[in-house]
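Got a structure for you, questions after.
What you see is the complex with one protein chain gone and the rest in place.
Showing chain A:
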Amino acid sequence: MTTVKHILMEKGHVVWSVSPHAAVKDALHLLAEKKIGAVLVVEESKILGIFSERDYVRLVADAGALAQDTPVHEVMTHPIYFVTPDQKLEDCMSLMTAKHIRHLPVMENGKLVGLISIGDVVKWLIEDKVTTIKGLENYILGRGFSQ
């Protein structure tokens, strides 16, 4: 059974973050530069929230303006859901689908060790299921009608 740990082994443990007092324009630059959809909002190694493309466009829709100097803490999403390295991908998928979220920070012993996205989870889950199906098919072909 694939767990969050397996994703992090391939993807690495780098997590991009901004300070809660940063302006949204700085956070948007980071998203664009790193080609990612969300960054964590962190202060003194405490996770305060998450800031995503969605949070920003909702702000613009409300304000009717670019609102680029708004501090991140005013628009970030919090509290946030997180997972541990030993959790199953199915559990992550259920959580993401139920809560309509695309990113989950990974915490181990109170420390942030990674961030996984819905794209990561989907890719791994589908590979997992295809492998299981291939295994079962081989088993049937090996032992089935031929006997």
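By definition in this document, a residue touches a chain if its C-beta (ideal position, glycine included) is under 8 Å from a C-beta of that chain, and two chains touch if they have at least 3 such contacts; residues count from 1.
Following the convention adopted for this analysis, contacts and distances are computed from a predicted model.
Matching "Xanthine dehydrogenase family protein subunit M", "Protein containing FOG: CBS domain", "Crp/Fnr family transcriptional regulator" or "ABC transporter ATP-binding protein" against the UniProt entry of the left-out chain gives the name "Protein containing FOG: CBS domain". In the complete complex, the residue from A:Val15, A:Leu28, A:Ile80 or A:Met107 that touches the missing chain is A:Leu28.
One chain is missing from the display, and on chain A it is touched by residues 25, 28-29, 31-32, 37, 53-54, 56-58, 60-62, 64-66, 68, 93, 97, 100, 118-119, 122-123, 125-126, 129-130, 132-133, 136-137, 139-140, 143-144.
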